[in-house]
Structure formats: C-alpha cells, structure tokens
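Only one protein chain is missing from this complex, and each of the others stays in its spot.
To keep things simple, chains are lettered A and B as they appear, and every chain counts its residues starting from 1.
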Amino acid sequence: MTSLFLRDLKLAMRAGGGALIGVLFFMTVVAVVPFAVGPDLNLLSRIGPAILWIGALLASLLGLDRLFQAEREDGSLDLMLMQETPLVLTVLVKCLAHWTATGLPLVIASPLLGLFMNMSEIAIGATMLTLLVGTPAITFIGATGAAVAVTLPRGGLLVSILVLPLAIPVLIFGISAAYAAVEDPAPFLPPLLMLVAITLFFAVIGPLAAALALRSSSD
Amino acid sequence: MSENSLAIRKFSDLANPTRFLGLAAVVLPWLAGLTALLFAVGLYLSFTTEGDYQQGETVRIMYVHVPSAWLSMMCYTVMAISALGTLVWRHPLADVAARAAAPIGASFTFLALVTGSLWGKPMWGTWWVWDARLTSVFVLFLMYLGLIALNRAMDEPNKAAKVSAVLILVGFVNIPIIKFSVEWWNTLHQPASVLRLGGSAIDPEFLAPLLVMAVAFTLLFFTLHIAAMRNEIWRRRVTSMRRQAARSAGREV
Partner (left out) sequence: MPISLVVEGLSAKRGEDLIFHDISFVLSAGQALVVTGPNGSGKSTLLRVLAGLLTEESGTVRLQGISSDIGHPRELCHYLGHRNAMKRELTVAENLSFWKSFMGDSAGGFGIGIEAATEALGLGGISHLPFGYLSAGQQRRMAMAKLLVAYRPVWILDEPTAALDAKADRLFAGLVERHLGAGGIVVAATHQPLGVEARELRMTGFAGLAGELV
C-alpha cells in the first residue's frame, strides 16, 4: 500500500505539475476576489476565511475527476480491481495520496493568502486548521463522484456538480469554526469537532461508495 | 553584401546551441565573479549608509526590493523578446531563453513581493495592501507561475515553444492594460487611503547603493539566465539521448 501511495505522489509531482496547478488556481481565485469587492481592507479581513474556504473547495475539486479516470484509461484500474487487497483500501490510499499531493499544499499556501486578505493572525491560524481538518473530507466525497463518473468521457465538470452539494456541510462547519475563532461569543471547539466528525465519517463512507461504484462500472 | 552575409553567419553561429555552450562556459565565470564583486560593494554600501530619519533601518529593504521589482519586469521583457524570436525568426535558442527565464523572473517577482511585504508591515501596519502597484506586481507573479505550469505540462519542448510564446506575447501586450485597469480600479474604490511612498526625490545618500545593487541584480539575472539556458540545452540533450537509447534497445539482441 505504501508503494501505491508513493506512486501516486510521484505521478502528481511529475504529470504536468498537478500539485502546482492546484495551488496556482487557489491563489488566482482568492486574488480576483478583491478586484470584485474592492480593496477595502476591513471588508476583506471580514470575508477572508470564507474566500479562502471557497477557493480551497474549488481548487481541491480540480484534479479529482482524474483520480480514477487516469487509472482506467491505461488499464491500471483493471489490475487494481483484481487484487486480493480490498478495493476499499486501495481507494482510501489513493484518496490520501491525492490529498497529500493537492490538498496539503493548499493548506500550506493558505496563510500566505490570509495575509493578502488582511486577516488577523488568529483568523489565519483558525482557517488553516479548519482547512487541514476539512479538506480531506472533500477528497473523500470527491472520490465517490470521481468513481461514479469514471466511465464518462467528459466527467470532469460533472464530478464538480455532483460533489459540490455534498460538500456543503464541510463548508458550513469549516467556516463557522474559522469565524468562531475570531468573533468572541461563538465557541470554536464545537464546529471544529463537527468538522472532524464529518471528515472521519466520509473517510469511511467515501471509499466504500467509490469502491462499490468502481466495481459496477467495470466493463 | 559580403558584410551582410558575415553578419548573418555570426547570427546563426550564435544560434547554434553548441556554440552557445562554448560561449557560456567562457562568459559564466567572469559574469559570476563580477556579480559577486558588485554584490559585495552594494551590500557594503547598503549597510553603511545612513538610515532614513523617518523609516529608520527599514529603508535598507529598498536596496533589495527596488532592484527585484525592476528585474521582475525586465525579465518579462526578455521573455517577450525571446517569444518574438521563437515566432518570427524561429531562432532555436529563443525558446530555450524564454523557458529558462520564467522561473528566474518568478523568483525575482516573489522576492519583490516578500520584501515589499516586509517593508510594508512597519510602514503601513499591514503586510499587504491592494495598492495599484503591488497588485500589478502580484498579477505579474501569477502570470509567471502560469507560464511555468504551462511549460511543465507539455513535455515536448518543440510543441510547447510556440504555444507559450503566444501566451507570453499576449501577456506582454496585456501588462499595460492590467496596470491601467488596476490603477483605475483602486482609485475608483479607495480614493486616498492608501499610503504612498516617495513623492520627494531620492536622496543621493540612498542613490549610490541603490544603483550598485541594481547593476548587481541585473548581472545576477544574466548569470542565472545563461546558466539556466545552458542547463536547459543539456536537459534537452539528455532527453534526446534517452529517447535514442530507448529506440536502440533490444535491437541488437
């Protein structure tokens, strides 16, 4: 399983700078927001966590459609389906590798973009923490969408459409935790723990559903 | 007539990558040495001149910040000329030059952004303001990163050359428009709250180290650029040798 993890990481690094493109997309999305709402620093610092979360959500959806499609196109998926290793485990490891290659760089880049948004240190830290906890959930949900759309020739857009509504709870709790850290009356811990719970929940449900979809999509 | 053909021969000599490699081997040590020397002088001057009475010691950031910002733009100009070279004259080295310049340009731009941010914190009390000038440098940075990503995404250099040349030129044409629109955007939204530096002419006290540093940075750019072009040529040769090896394998069994 380690070999699968390492292989997927290597592929992400080499295949056209996949990881770089995700971060770049994230930066670009966040950077265009001030052009739309104006350079008012107070306003930007207020909406900062929300913008960062939306940017990260969209960026982490970017490469998801290729998660299984690339494997299917060159026939690797067939061999993965045949092994003694449970398919659920294979999917889980692929998700983890995908998150490490595309999600983790987003989390690391988020403080920098927080500075652009004139967010306070606490807000930046809280947003980074919620992204760290929450983005794996997006990958796990996305894996289901990617598995469902694996046989479709133009599945890319469809995956985003399928996954976005399912990812709304992640967005809700991620952002409310980030705001709770800055605004006094709201407690920080409950929404964060909810976010952790959602991630753990989807870490189980996502690979299970994806494995089921992959099995039945084989033709 | 003969003079003309001689000039053409000189030009195509330069175009020959092997010739370029020979030239680079001769020029690089000198250029690197000169760069180091100028940096030594420039840094010495930077740290021995008086601090500004308003800005204190932080003014010394300027000696890194301003040359980087200048080079971030010069590098893009070099890339635009190279792109023209690729598209119009089909110069074989032009694409190598453009490709090699992109990461260097991105680095200088990043340096300009970081030093600007470090400077901005004590001056403006915040790491970043969406000031027109800062914003356009940031957009330039994004353009550099996009070009690097494009170059990396295409593994066939010949195919990538023309496509990225087109993108570079469109970007170059677009830079004044971006600059103009960003300025318009900023003044539209926020008439006077953004602090601006300068206004008064630069004191000669600061001018000497600034100029030396600017020249040092420019030489650094050329050193890095020639070295990067050399590496790119080598990389392409290694790639083609590997393909050659793949083709000939298993044939003589």
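Assume contacts are C-beta pairs under 8 Å (C-beta built on N, C-alpha and C of every residue); 3 or more make two chains touch, one makes a residue touch a chain.
Note that the coordinates shown come from a computational prediction; the quantities given were computed from them, not determined experimentally.
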Residues in chain A touching the chain absent from view: 1-4, 6-7, 10-11, 14-15, 73-76, 78-85, 218-219
Positions on chain B contacted by the hidden chain, ascending: 155, 242-243, 245-247, 249-250, 253
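The definition used in the following text is that only the chains that are shown with their structure count from here on.
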Averaged-CA centre spacing for the pair chain B and chain A, given as whole angstrom: 33
Residue ranges of chain B touching chain A (in the complex, touch as defined): 117, 126-131, 135, 138-139, 142, 145-146, 148-149, 152-154, 185-186, 189-190, 194
Footprint of chain B on chain A - complex, ascending: 16-17, 20-21, 24, 27-28, 31, 34-35, 38-41, 44, 115-116, 118
